[in-house]
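What follows is a structure written as structure tokens; I'll ask about it next.
All protein chains of the complex are present and in place, except for one that has been dropped.
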Amino acid sequence: MTLFAAVFSHYRRHPLQLLALATMIVVATMLWTGVSHLTYQARASLGQSEQAVAERRKVVRLDGQSVAVADFVTLRRAGVCVMPWLEVQRPNAQGRVVGVDGLAASCFAGAGESAQAWNQPLNGKPFLDIRDAAALTAGPDDRSAELTLLAAEQVSQAALPAGYRLARFSLGPDTGELGESFLLNLDALGVLVLLITALLLRSVYQLGLAQRRDSFALLHRFGVSPVSVNRLLVLEMALLAGLCVIPGVALGRLLAGLLGSGFGQALDNLFDAPLYAGQAASWLSSVLTMMAVVMVVCLIDLIRPVSRAPVTLLAGQRRTLALAVLLFGVVLALVASSLVLVFVAVALVFVGAGLLAPVLMSGLARRLARAAPDPLKRWHFAEFGVLARRLALPLVALQFALAMVLAMQALVTVFEATFDEWLSQRLAADFFVEVPAGAESGLAVDWLANEPQLAASGDWQRVVRGKAELRVSESEPGQGVDLLAVAPVGRLLTQWRLQAASDQPWQAFARGEGVMINEQLARRRQLAVDGPLTLTVAGETLSLPVLAIYPDYGRPAGEVLLNAGLLPAAFKPGFESLSINPGNLDIATVVSGLQRVWQVETVTVRDNERIRELADTVFDQTFLLTRAMTVLTLILAAAALLIMGWVFFSTRVWYYRLLAVWGLRDREVAGQMVRLAVSLTIGIAVLALPLGIWLTWVLVHRINPLAFGWSLPMAVYPAFWVELIGLSLVVGLSIAALMRRQLQQPATMPASASSLAGGER
Amino acid sequence: MTSCVRSIHFPVFFRVLASFLWLFLVAGCSRESEDSGFAGLAESQQTDTDVPFLQPGPGDRLKFPEDFGPHPQHRIEWWYLTANLENQAGEPLGLQWTQFRQALTPRRADATPPAPSQWPLQAAWMAHGALSWRGQHHFAERLARADVGHAGATAQPFEVWLDDWRLSRTGESGRWRLQVSADNWSYDLFLRLNGPPVAHGDQGFSAKSASGEGSMYFSLVDIAIAGKVTIDGEIQKVRGKGWFDREWSSQLLKTGQQGWDWFALHLDSGNKLMTFRLREDGGAFTSGTWITGEGEAVSLSADDLILTPDADAEATPTRWRLQVPRYGVDLDIAAPPGDYRNEGQYPYWESPVSVSGSHSGEGYMELTGYDAK
Partner (left out) sequence: MEQALLRVHGLAKGFQSGSEQIPVLANLALTLNQGQSMALMGRSGSGKSTLLNLLCGLEHPDAGVIDIDGQRFDGGQASDRRAQARRWADLRRQRIGVVFQEANLMPAMSLLDNVRLRARLAGRDDQGCLAWLERLGIGALGDRFPDQVSGGQRQRAALAMVFAMQASLILADEPTGSLDRHTADDVADELFRLQADHDCALILATHDAELAARCGQRLDLAHPSSSSSPSTSSMRSTRSAPADRQQ
């Protein structure tokens, strides 16, 4: 125990180092636990939702009509095991709920299977009793509710009564592997956060260890074997990790809880499906993982000396290797076809950049020092080189964090801008009038078409949303896609930006000679312009060429744009509205006209703004988590650099005081400190820029299409770079301020000019 | 998707969903099983609606044909058929069909039911079908919510159905047909009803405890049955006798009553005997009906009946001694070898029995509230 006290006495003398180390462990654990907790929960919920949906089939009517309760009764009384599945889209982005009938579901259970403990409470997350779901709807014709009759596995086409057939059922649209990709994104974020925090942790620990080597040498001279010192170090680290990891995990879960609801909303909106169930990951795995990471990161040197010799590289070789890794990563990112490979490429580029950055900075410093005629400048550069090498780990962590923040900001901003532009095209009309339940839109269309003022000065179009089936091949059942049908084809539509188009696409579209598809569908089905597309709409088959591919943001579903004139009479719209630019006509006139032809009391009119607000909410939620995590990581990296800078300067303060002894005035010394610290942080920020820009490119051009199904234009935001550099300036100034405080206290002469006491070069 | 999520089996989801909802239905929100009794039969609290659940009492009378139909203002009721059949080779075959209605919200009999499109949940239906054949017991269970249309009961024309299971009148008076099909067995039986309904207890009010709780209860005790039974694709032509029960109440088991033992016996002498015993802490409430060959029913009280299980207190007793000294009856009742538990939401024992002793015969035995082991 006394030996332990001797080993541990370092932290008695430097309690702040202990505090810094403990804080690092707690914060690293918190961040990683937070991310992995959310990922775990999302994965569990996604899995749940997916397994509820995987390879299900439903029974549909041959006549293309929607199924109703009566169909359910007919089928059940014919002995067909079907269960009702009532999806209700709640207003104002509350997400959707699924009403199920647990009693009807009993025939889905395999015979002889005993009930298991896995429980699914009907609490609206997302399942609730179908009666309660039905109560959320306005009535049987409510378009926000959709009844599906799920068929049990044993149901065969032959067992169905006449007038029905089996079809593939999927909850929400076909999102391909997108859900998994999204989670992979989260995993990658978690790994990046873990990497950054591990770097920081290691740097703080190593600094303390370097200062303790003297006392270890002393102990060695007293006859204590290095093995027992190492054993004590392991014990010490295990104790510290144990003490810090548990509160860290608790905080991480708290963080996940705080972000969870917004995150759940984001998932719902992204995947058009209720995904987030909020189950708890186990404590033990989080605690053990972090314990292992902390121990390995801090104590790897105890193992390494054995195998050190063969991996020792000269600085030049290391530079070459780093450069090779970096280049390989860049090339891989260009050619990779799967998300996993892209992430590997990102990891390689980060590793390469992380290895290169300190080498680059100190190499540059050396060159500049050599070239500087003024000895004081030479001192400045020489000292800068030392700092770049000594603070390499926290600097690289800051570089990563800065690059990450920069890329995320660019992604979010470019998405926001693109989304906005896209939304403006989609919301080109000033008003949107919902076609009331039971009303005939044809009457309204006739009325609008015969309104001379509207024809002269305004625009309008009928917009119908619904479902269609995409026929891939004759043998396979159709795949559901969203259907967007519009007519007449006018200025509201033709101003849409198209990603790819055949010659004069709108004219052909207006003649009903083809369809347009969104980017998601094009990517997933590898559909190209002029290629054929076979659709089943309300039982009728349409075979038309693809005229154009249009961008579609914020959701992964495939969509087909069809001239509404081609819709079969039997088609039952999911939602129907009229987009109207009234021009010289007063909207009130239009509304009263519609009320008259529809013979209804009220007509729901929405304006642009409301829809925009809704879209913005969705948008903000989508990026809530990534934003929060990157900003937290940046704060952590900056704080770590501050702590490290402060600790390192405390070992070197003697030499900075020499400047005062040599006659530099206090202000001049302070100026030197500021220049040093600021050039260090600005330097790393500048090095973070290319990394961040490259990461932006990877995000928008590589990861996003693979993860979400749509690509974004690449854009850079130098104003934000300036902000980040400003932030680096603040970090640098804070370090300088800390240094100045230390300079005002009397310095003790370093015991020797060895590398253990701040005398390194 | 990763394999770990695949391991959650889809049918299990629905099975558990079903049991969850059923439990919710029958036990309300308090899930204390010792108070709620078998299938919630000890429920007594009234709901908050202004329409109360009706409680049968000694003055209540039976009304035909209405009482063949549902009683939406009562909490629980059932239609219950047991049959002792044999195939052409003379091998015995036991058969059961039951349909339960469990109400959550009482409704006046003359009230308009809620619209199916609301997917109402005022009541739920549960149907049980079982076959006992060559020592094997086959059981199936169906669940449904009421008022949607795929499950229900009507008095005129008489029909009780849940999905494709149904008991219904076939044109002719006194002729019913029962169709039930499960995964690997099914039956399709024609029933000929002989004799009028037999009212139990006090002209149909059958007390279920000394303190006066009870149910309305009548039976058709003489039913000739013929039809076919399919087991694993093998069709048996069967014929024999059946016993049909109708019973409804809002509380059958008092708090503290643990379960019941019920017997419906066809004696070769032409007499029929129905006996039940409700087990409660420190005793039992026993009652029964003696039916003469002419169809005359005599209520039996606890004083008339001595019912003795031939087993440890813990296990399900499959042999019984039943004595009715007044009629010189001393019967040995035994289930054939095998396990005849219906393993549904609420496991219970339902088996054909053979009768020996002072009289020979056959019949059915139902035992509830025993531990599985």
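Order of writing sets the chain letters: A and B. Residues in each chain are counted from 1.
Operating definition for what follows: a contact is a pair of C-beta atoms (placed from the backbone, for glycine too) under 8 Å apart; a residue touches a chain by one contact, two chains touch by 3 or more.
Here the structure is a predicted model, which is why all the values come from computation and not from measurement.
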{"item": "Neighbouring displayed chains - absent chain, whole complex", "value": "A"}
{"item": "Listed residues A:His14, A:Arg231, A:Arg318 or A:Arg378, member touching the removed chain", "value": "A:Arg378"}
{"item": "Omitted-chain contact residue, chosen from A:Val386, A:Ala557 or A:Ile580", "value": "A:Val386"}
{"item": "Contact with the hidden chain (one of A:Leu527, A:Val597, A:Ala660 or A:Val716)", "value": "A:Ala660"}
{"item": "Residues of chain A (touch criterion as defined above) contacting the omitted chain", "value": "374-376, 378-379, 382-383, 385-386, 654-655, 658, 660-666, 749-750, 752-755, 759-761"}
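We adopt the following convention: only the chains that are shown with their structure count from here on.
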{"item": "Rounded Å distance between chain A and chain B, as computed from the means of their C-alpha atoms", "value": "57"}
{"item": "Chain A-facing residues of chain B, complex", "value": "1-2, 4-6, 8-22, 116-121, 124-125, 140-145, 148-150, 161, 163-164, 181-184"}
{"item": "In the complex with chain B, residue positions of chain A that touch it", "value": "43-44, 46-48, 50-52, 54, 56, 68-70, 72-73, 76-79, 83-84, 86, 99-111, 113, 115-116, 118-122, 127, 129-131, 133-135, 140, 152-153, 180"}
